[in-house]
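Only a single protein chain was left out; the remaining protein chains are all shown in position.
We call the chains A, B and C, going by the order they appear; numbering starts again at 1 in every chain.
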Amino acid sequence: MSHYWILAAILLPIVGGVLLYILPFKNKKYMHSYVELIVIITSVITGLVLFKGERGLLEVVHFVNNLSISFKIDGMTVVFAGLIAILWPLATLYAFEYMEHDEREKSFFMFYTMTYGVTLGIAFASDILTMYLFYELLTLVTVPLVMHTLTREAIHAVRKYLYFSLGGAAFALMAMIFIIIYGDSCEFILGGVMHTAAEGEHAPLLLWIYLLSFMGFGVKSAVWPTSSWLPQAGVAPTPVTALLHAVAVVNAGAFAIIRLTYYSFGTDFLAGTWVQYACMAIAIFTIVYGCSRAVKESHIKRRLAWSTVGNLSYIIFGATLMTPLGLAGALSHFVIHGFMKITSFFCAGAFMHVTGKSYVYEMDGVGRKMKCIYACFTVSALGLMGVPGFAGFISKWNLTEAAVESGNGLAIAGIAALLVSAILTAIYMLGVVHRAYFPKNEAVTIENAKDPGWKMCVPIALCAAMTVILGLFASPMVEFFEKIAFGIY
Amino acid sequence: MAFVQNVPFFSIMLSMFSGIVSSILPGKWARRLNTFMIIVVAALSAWLFAFMATSDIGSYTYAMGHFPAPIGNELRAGVLEAGTALFFCIIMLLSLWGGREKQILEITERQQNLYYILCNLLLSSLLALIYTNDLFTAYVFIEINTIAAGGLIMVRQNGHCIEATIRYMIMSLLGSGLLLMGICMLYDLTGHLLMSNIKEQVDIIMAAGTYRIPMLITIGIMTVGLAIKSALFPFHSWVPDAYGYSTVSSGAILSSLVSKGYIFLLIKIFYRVIGFDTIAGSHILNILFIFGLCGMIFGSVSAIGENDIRRMIAFSSVAQIGYIYMGLGLGTEMGVIAAVFHLLSHGATKSLLFVSAVGLTDASGGSRHFTDLTGAAFRNKTAGVGFLVGSFSMVGIPVFAGFVSKLLFAEAAVLLPNWKMFPTLIVLAVSTVLNAIYFLKTVIRIYTPVKPEVLAEKGFECKHFKQQVLFGVTIVLFIIVNLILGMKSQPIIELIEQGLHNFM
Amino acid sequence: MMLILSIIVPILWGLLILLIRDFKSRNALLAVTGAGLAVAAVLGVAVILSGDAELFLFSFGKNLSLYFHVDNMGRIFAAIVILVWLIAGFYAFEYMKHEKEEKRFFGFYVMVFGILHGLTFAGNMVTYYLFYELMTLLSVPLILHNRSKEAIMGGLKYLFYSLFGAYMVLFGIFFLNKYAVTMDFIPGGTLDMSAVLGHEGLMLAVSFAMIIGFSVKAGMFPLHAWLPTAHPVAPAPASAVMSGIIVKMGVLGVIRVVYYIIGADFLRGTWVQTVWLILTLVTVFMGSMLAYREKVFKKRLAYSTVSQASYILFGLALLQPSGLTGSLLHVVFHAVIKSCLFLSAGAIIYKTGKTNVDDLRGIGKEMPVTIWCYTIAGAALVGIPPLSGFISKWHLATGALESGLGVFSWLGPVVLLVSALLTAGYLLPISIKGFLPGADYNYSEITKKEPKLIMVVPLLILAVLTVLLGIFPGKLTEYISALIGSVL
Partner (left out) sequence: MGVNLVQNIGEAVAMILFGIGFANLFFQKNLIKKIIGFNIMDTAIFLFLAEKGYIAGRMAPIVVDGIQDVEAYINPIPSGLVLTGIVVSVSVSALMLSLTIRLYHRYHTLDLDEISAKLRKEEM
């Protein structure tokens, strides 16, 4: 398959989204089938490109010097693009039901579909400029989604999101410049592209720059101290929070950090320097911080968002180990967290959609009424806690294996943080489960709670099933990640 | 000498004479003449530009009349001059088109032709600033430029505008006074007024090591003079009023062309009169650098606090001028290239913003306050898109012009051998964030839908593309210019580099 | 095959009970539950008797496999699990009558039975950890059964303490992955000494973390606080199996880690052993002390469990054959005794609703059989010969004296003795006041309140077992000694 199909995969949802706005649809059903069709076709193309496509470089536009917009497929691409290609059709299906009573459904789906293309752009980007471009676009295209409800709160949240993201990108841009100047090329090549000479002479400077860019891209994956936008952005409709703020957007941040660390600066250069420790310390702190905030939060979506903050830093922590195993661990959490968190968000959204309530303390006893939803929620909770047999354990296992293997002193603290976060996760997730299944005697259960329609239940069940399946049969996936990390794939 | 090499002279004269002719024409015809003249000048400049870019003469001097140097007056043209002239013409034309509707409303019938006289004079003086090889000519045209610009502000005769004009004039006069003083002192030191001759003498003086202090003072006075005129922080107090209250074409032209003309002259002085090495060796650049940085931050901070969209854009100009001076202040060629590119990209972007902002305010009952602008982009979609693109460019989204200039600034900073790197990078990043804050805040605001009943209550009207074809076309053209700058930057940068080399 | 069935069948059976929407009658539920318990017990016994079976179930990642291996250590624990679980289960048939939502209780009860089989037969650390977590999660509903505010708090406290402990263990497992040759349980330990070389400090810390982690379940100071909160609020059968069995699973975990993975030799004489010994002794003393001062009956028993479980841990910490023998004996005896005590407490609450010790004056007149059972069990726990408790304590004390650990060799026995006195002090007054309420007691109001046979029989069985095990400890001790020979 020619690699021009990459372009098709990126552009189809974007164009499709715009067309959606222009085309007149007779009724919702047509529109829904149109959207789902676009998304599924994109996913199919993506899948074909990933596994059958040529491994060449596709240059689209040439900018200054060695800067260009170009795409390619490598291991990381497969991971990210594959993940979202699986999740997007499901999330869209879920969104149909979630958004059914919304007046501005059309504009929602327009941007929702466009975001798909932009995210794919990040995944396929072959060099730092292309990634930066789509990274910025991702910020912008998701803005209408976050502020969809147009409440004061939403607008406030969206502003914060924008400023944080763009600000972060501005800092990351600085790093980009350094890579352009001190690197052999801007392309992502496992092991880094820095001049050896530049590394020697400018090492102290480059380390600072790495830190700067780490913090910059870290904004999107909600690394402390810039994590507060994520919970605030939870005002968005749940399909957005679930897919974008638990998977696509935030993973893009982690993805960018991995790209930068492993493919641009190179781990040989960074490993063992102070900056590695600094970044790792930040990640470790964020892990604990995010989870503690989640415990304190009683709004279900915000709670999950804080949980996301913590979990994303697992990925970052894996990345900062700067060993191939660390990368493999990071990637496994990258994928697995996606499935787990989208499940829990979907469930939370289903609860909110059906009952109109949104706080944990309003969930008394609903587990007995919304059986399917809360069964899945429980699965995701167990997964997030890292109970063996569920996917979360696999990624934790890989991460810690890498941490132990790295022999890095701070990594041991990281393992401890992972476990502290696990217990905190247990507190905030099982707290919910408990309430839902074992309400206090005097508590009042919401009367009208019941399982939502199939459009919601099916995606949720599938994602939950993935959590279990990945937990039990993870070996092929993990081996694949190790291949990527060792540069064999 | 090929015929095409007469273009600089022709274009200056053409615009000046059409100004004079306009004084006897009625407003409508003056406008037509003006449009025609700009197009012709643009075509001529394009011709020259193509010629210069393809031929290998690099640059040439053009003696006015028959007096040879050092007595005669000279023009000088190269690829950078021709390109800038072309760019200025395009932006001017688009700004006038974009603001035409508004301008017809805001300016009385009687003064219509006056407006175009001033425009023509302004263009001719800008062209003269670009092409001239003579410092005193430059001074004279600066004054013409100042008066024309003052007229452009004042022509909308309300209190704000007159007050803004007088403030603008005062600052301008301070600047041109200093510049004139500097020119005189330079003449005193070297005995010449032609740039190339001064350069020779300056080199000799510098080599001899005499007159260090007078030289420094001279350079300082001239630089400060031009900096004041181009509204470098902290001499920007006139900017928000002048850009904010004048009719929109004037605001756009002032911010994207007039101040740029001075900067272009300053760059010429740096390269052609003093010699860039001399300049880079003095501390003048450090001062420019620091004020540039301050301007970047201060302009943006003020813009954030602003509640009026036009004034906000005006404050943003202060910040952008800061960028340019920061680039100059870096003291490397990369820095200057970045500054020149930013001069272009900011010119293209800022005028787009001014023009589309007017479209938005018109769709909000003429109110310029943010609360009324809610949802304006839905009422005037073309203007909304224009503002969106302008904002993205300002914030530095790739594909748009602003990104490239930011990239160039940063690259220049990274390659610096001295202490300026970190301040530059940090301020660049911070100012990007600040830019994002006020521009995207506005974008969000204008793209926030409002309920129809609220609209009906306030009496805001929707404007469709068909009702404002010229405006729409202008916006589209602006966007195209922006995209060209953003995506085809490589040849442009190469030409700038080539042009700067020709300066030496 | 039998092995996997013994785990899966109860779990599925329990699930079935939970999923069936409505049982026609309570008897149907009880019949299904009873059948489930019986099948599970039969399967379990079959596994115990069928020799050293091994089963590699499947691998869900590198070094992550489900592997079962029946060994003698597992057999002991499996035996007491089956015994206590069955007895308490049948007791619950009657007891749970006055609770709502019995179906849920029995469903989880049967499920946990299966999990416990998995725990006792687990052949490597990961499998053990997996079932350990599942046990925690699935046993929570047993505790918070009546969903009162206190019950829910108690359940959550239990949950989070346990999870905290489990994660400490997991922390260790992560490191063992690198520093152990294999994570299968092999008597004597599997540490890869060449890998550990140079990382001894780390390894000790890891061992300590794992010991502490498992000890949370066994209620060792400072993480013992969940026990006195969770026990009083849980239904009596649940309290009984918690104290009798689930606490023991923590102990089994410690045994597996110390004797089967890390190896006693590695820990002997290190700071880990010292600290561990100190903690156990503190717990032993403190537990008894708190029990002595506690007025709520079940809470008192819970504190007693804290204290007694640390007897066991103390024996383990000695890293010495005699001590280990004592520990294992005490595991068995304490399981039987404490279940008996809790079940009697449950019977009292069930019939009279009295929870406070001071209200129990004359109870022996009202419920003589129950209180007799209680008294026998209590006396055994105190360690009055020839009852069972004496045997284990004797071994523990000898172990301490033989250990040659300096101060601990005499301090240990002293603390044990003091604690035994305190035990007598907090357990026996209930019997004494129960039977001899004093002159001012109004005998006319006495009514026979003996519960139904189905509750009394389990009590009797347990009481008789206590006595029998005390009088004929030979076989058991021999069995244990043989087992210990391979471990140490």
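Here, a contact is a pair of C-beta atoms (placed from the backbone, for glycine too) under 8 Å apart; a residue touches a chain by one contact, two chains touch by 3 or more.
Computed from a predicted structure; not experimentally measured.
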Could you run through the displayed chains and say which ones the absent chain touches?
-> B
Residue among B:4, B:40 or B:147 touching the omitted chain | B:147
Where the complex has a chain not shown, which of B:21, B:184 or B:450 is the residue touching it?
-> B:184
What residue numbers in chain B mark contact with the hidden partner chain?
-> 71, 136, 139-140, 143, 146-147, 150, 154, 157, 159-160, 162-163, 165-167, 169-170, 173-174, 177-178, 180-181, 184, 187-188, 193
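In this text, only the chains that are shown with their structure count from here on.
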Chain located farthest away, centre of chain B as origin (C-alpha) = C
How many Å are there between the centre of chain A and the centre of chain B, using C-alpha atoms for each centre?
-> 43
Distance between the centres, which are taken as Cα means, of chain C and chain B, whole angstrom = 84
Spell out the part of chain A that touches chain B in their complex, as residue ranges.
-> 61-65, 67, 104, 129, 132-133, 136-137, 140, 143-144, 147, 150, 155, 158-159, 162-163, 166-167, 170-171, 173-174, 177-178, 180-181
In the complex, go through chain A and note every residue touching chain C.
-> 382, 385-389, 394, 396-398, 400-401, 403-405, 412, 415-416, 419-420, 422-423, 426-427, 430-431, 434, 437-442, 471-475, 478
Touching chain A in the complex, chain C uses residues 58-64, 126, 129-130, 133-134, 137, 140-141, 144, 146-149, 152, 155-156, 159-160, 163-164, 167-168, 170-171, 174-175, 177-178, 202
